[in-house]
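Every protein chain except one is present and positioned as in the full complex.
Right after this comes subunit A.
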Amino acid sequence: MIEIRGLTKRFGDRAVLDGIDLDIGRGEIIVVIGPSGTGKSTLLRCLNFLEKPDAGTILVGDLTVDAARATKDEILRLRRCTAFVFQNYALFANKTALQNIAEGLIVVKKMAKAEAHAKAQAILERIGLGDRGDSYPAALSGGQQQRVGIGRAMALEAALILFDEPTSSLDPEWVDEVLDLMRQLARAHQTMLVVTHEMQFARDVADRVIFMDEGRIVEQGPPSELFFRPGDERTRSFLRKVLPPA
């Protein structure tokens, strides 16, 4: 359903993404792990064109975008079928929780305001913030802000939600509520591509785990294989550092 071929991104003469090939099935939950600075976030950002890839193609549904000659219109359409959850939440500070979720529906999907607000309220209930719709981001805890961030992505009913280290900025006390919401989305068969350092989450929830190093996919497989029988020495070395000794 989503096909990525030869996705390449250079910063100067350094290839941060070096020809990534990746297929993502409908409803699949993929977790990307790897040392920092190996292009995991860049992969997500390129899929949403927050960074413009230098080469490669991205196919989502019936839309194919050739990175080298993507038009403005194609980029808009691609963004409209891929939602993004940011490490630092990135909520609109001038809008309430409800308005944050409704904004894309009103502006991008051209939904009537009343309908958009009704839908946003339903999402607030799902993310457990039904009574906080009128709160501005500044009045919400980190965990609540990130749940609104996820709610904003959910509202768009995107083919794919990209999670860029969604719990890395959170105080430890708020991590679980965000991961629980992501588990809930996974159970609802939302297609997700998640960059995270939460290995427990990866083991429990992912259908497939991808290990990236130096801009390439080194190996991938179901968590039971990748975590317990890694084939590549780089994967083994990384896992020794992040997994508690058994």
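Odds and ends about this structure:
Criterion: contacts are C-beta pairs under 8 Å (C-beta built on N, C-alpha and C of every residue); 3 or more make two chains touch, one makes a residue touch a chain; residues count from 1.
Simple rule for what comes next: contacts and distances are computed from a predicted model.
As stated in its UniProt record, the chain not included in the shown complex is "Amino acid ABC transporter, permease protein", which appears among "Amidohydrolase family protein", "Amino acid ABC transporter, permease protein", "Phosphoribosylformylglycinamidine synthase subunit PurQ" or "Plastocyanin-like domain-containing protein". Of the listed residues A:4, A:65 or A:91, the one in contact with the hidden chain in the full complex is A:91. Within the full complex, the residue among A:80, A:126, A:183 or A:197 touching the omitted chain is A:80. Among the residues A:22, A:43, A:111 or A:156, only A:156 touches the chain that is left out of the figure. The missing chain, though absent from the display, is touched by one residue of A:48, A:167, A:190 or A:235; that residue is A:48. Screening A:108, A:122 or A:242 against the full complex identifies A:108 as the residue touching the chain left out. In the full complex, the hidden chain is touched by subunit A at residues 48, 50, 76-77, 79-80, 82-84, 86, 88, 90-96, 103-104, 107-108, 136, 138-139, 152-153, 156.
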